[in-house]
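Okay, handing you the structure first.
Only one protein chain is missing; all other protein chains are in place.
Just so it is clear, A and B label the chains in written order, and each chain counts residues from 1 on its own.
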Amino acid sequence: MLTMTGICAVVAVSALFLILGYLVFHGGASVNWNFFTKLPVPVGETGGGMANAIVGSGKLLLLATLIGVPIGFLGAIYLAEFSGTTTAFIVRYAADLLNGVPSIVIGIFAYSLVVLPFKHFSTLAGGCALGVMMIPITLRSTEEFLRSVPNALREGAMALGASKWKAIATVIVPCAYRGILTAILLAFARVAGETAPLLFTALGNSFWSPGWNQPTASLPVVIYNYAISPYEDWHRQAWAAGLVLLSLILVINIVARGVLARGTPLSRS
Amino acid sequence: MAATTTTVPGTGPVAGSRSWLSGLREGDEIVRLITFLFAAFVVFLTVLLVFELWQGSVLPRHKFGFNFLRTSVWDPVNEQFGALPFIYGTVVTAAVALLIAVPLGLGAAIFLAELAPVRLSDNLEFFIDLLAAVPSVIYGLLGIFIVIPLMRQYIQPALKSTLGFLPFFQGPAYGLGFLTAGVVLAIMLLPYIISVSREVLLSVPRDQREAALALGATRWEATWKVVVPFARSGILGSIFLALARALGETMAVTMVIGNTPVISASLFSPGDSIASVIASQFKEATGDLYLQSLIELGLVLFLLTFILNGLARLLILATSERGGGMAHL
Partner (left out) sequence: MKRLPITVVLAILGFAGLVWADSTLSLTGAGATFPYPIYSKWFDEYHKKDANIQINYQSIGSGGGIKQITEGTVDFGAYDGPMTDAQLKAYQDKHGFPILHFPTVLGADVPTYNIPGVSAELNFTPQALAGIFLGKVTKWNDPLITGPNKGVNLPANDILVVHRSEGSGTTYIWTDYLSKVSEEWKTRVGKGTAVNWPVGLGGQGNEGVAGLVKQTPNSIGYVELIYAIQNKMLYGRVQNSSGAFIKADLASVTAAAASAAENMPADFRVSITNAPGKTAYPISSFTWLLIPSKIPDASKRDAIKGFVSWMLGQGQNYTEALSYARLPKEVVAKEKKALTEVQ
């Protein structure tokens, strides 16, 4: 029985390497200069790329971070430093609820709040959907790391005459910054791969998307559209895009965990 | 540190600094207010989401009532909408996924928590956490090009010839359908079951294990008969968490399930799930009743995941209270 469990563990871990292996095998050859610099070409023609999807994903993630991180971060400060237990419970409960909402439902939410009133599909709507998803992850993790800062540091700061907000800004947050950074990176990596909320918010674009008010292509949505198509060239590009996307996400995850591990023992248990 | 004068607020020695100091005190209030607003905004957002879902599904709720959950006809032309095929599809794929992922995941978690040396356990856990980070659409990509052909050419015919007397393995083997969706979901759920179960198992107090060993149990007996039952509720919690995640999975499922609202005992049959049908039909649901029926499906899904997440949390808490280990997730 013991060896059986070992086999289970090996199977689980090898799944990751199999996935990476397939992506490299099928997509590796298609990750070329064209892929990163060219726009998509009409069906049937070759030589197209995904430059607009890469930039589009970048813009969407930037917007998501600008929305999700401040709200999560500042909300966490409130929970960790200022709030009483009932408010804390309500806010945490709401955040957990939001975290558990399936991403497709977040897409519906963003569609009714941003797309309909403005009457466009837009990068803004997509960024909002992804930002909403980042909020609970950032909030809960930041709160945890802030709470884990020893009270001695807080009291030391107060003893030296710092007001509460000064203590937070100059002592507590810097002490927990590794964990907070990790939380932000992990949230970022999580929404980087999300497709469902973008389907009816950012829609898609075969050209560059100017500004924030136009639909935009994004890597996950393009992978989806190309994968279900019947064109060989598009399939190859889907694999390549998958490889690029997964590599990006894995690198961010590894960096995030590295950041955390190098920190003080208030990291992994 | 050079000569420091500890300034007690309110008694500043320099005349002009008094207003600055009281300004600082105000600073606390301002910061408190600002951070409160952001925290309250999170609550507001959640309430707004539920409100939008509720308001957005008013037509079908009034027209169909609870029958929405019981009827299986999904007919946009005649405006008849019933959620049953999608609820069925969601439940079946989740069930298949759990049937595969739970034994595998629990086995791996036991190995990592009880049997593996600490460094190996941590390193393997690192890779398993990375598996959790793989986006759904990539699983879908692999599903379409690797799993479906595998299913169609080897696995489904093999199942049919060996277990074909069971209603689950009858019917033509298309490669896509409930079974394939379940298999792809199982791989996606593995990391969640493994990492939560591992933590829960690690939080079981040492003395439980040692007492069993002292009484003459083998390592396996100690693990399986003492430690695992002790952590039972936490493990159940991890299963519920994984289940909640499975219910909401959209992309990987929609790419391999067959997109047909059908209720069938056969796992080879194509079907559809709630998340999958919303993804494929939302953009073009013409007519308010159609669109709002899709939103009502979203509401149903939301409620399902809400209940499951709540239960999961309670169960995990129950184990950790007993074990005194990790207090929150």
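Before moving on, here are some points about what is shown:
FYI, a contact is a pair of C-beta atoms (placed from the backbone, for glycine too) under 8 Å apart; a residue touches a chain by one contact, two chains touch by 3 or more.
The shown structure was predicted, so the numbers you read here are calculated from the model rather than taken from an experiment.
Contact with the chain not shown here comes from a single listed residue; of A:Asn34, A:Thr87, A:Asn213 or A:Ser247, that residue is A:Asn213. Annotation: of B:Pro135, B:Gly237, B:Gly258 or B:Gly298, B:Gly258 touches the absent chain (contact as defined above). If you put the hidden chain back, the residue from B:Thr71, B:Gln208 or B:Ser280 that touches it is B:Ser280. Along chain A, the points of touch with the absent chain fall at residues 41-44, 62, 66, 115-116, 119-121, 203-215, 228-231. Residues 73-78, 148-149, 152, 172, 174-176, 258-260, 270, 272, 280-281, 283-287, 291 of chain B touch the missing chain (whole complex, contact as defined above).
Here is the rule we go by: only the chains that are shown with their structure count from here on.
Mean C-alpha position of chain A lies 17 Å from that of chain B.
Interface residues of chain A facing chain B in the complex, by the touch rule stated above, are 1-2, 4-9, 11-13, 15-16, 19, 22-23, 26, 70-72, 74-75, 77-79, 81-83, 87, 90-91, 94-98, 100-109, 111-113, 132, 135-136, 139, 144, 160-161, 163-166, 168, 189-190, 192-196, 199-200, 220, 223-224, 227-228, 235, 238-239, 242, 245-246, 249-250, 253-254, 257, 268-269.
Contacts from chain B toward chain A in the complex involve residues 6-9, 24-25, 27-28, 30-32, 34-36, 38-43, 45-49, 52-53, 56, 103-108, 110-112, 115-116, 122, 124, 126-131, 133-138, 140-142, 144-146, 187, 190-191, 194, 199, 202, 219-220, 224, 244, 247-251, 255, 275, 278-279, 282-283, 294-295, 298, 301-302, 305-306, 309, 313, 326, 328.
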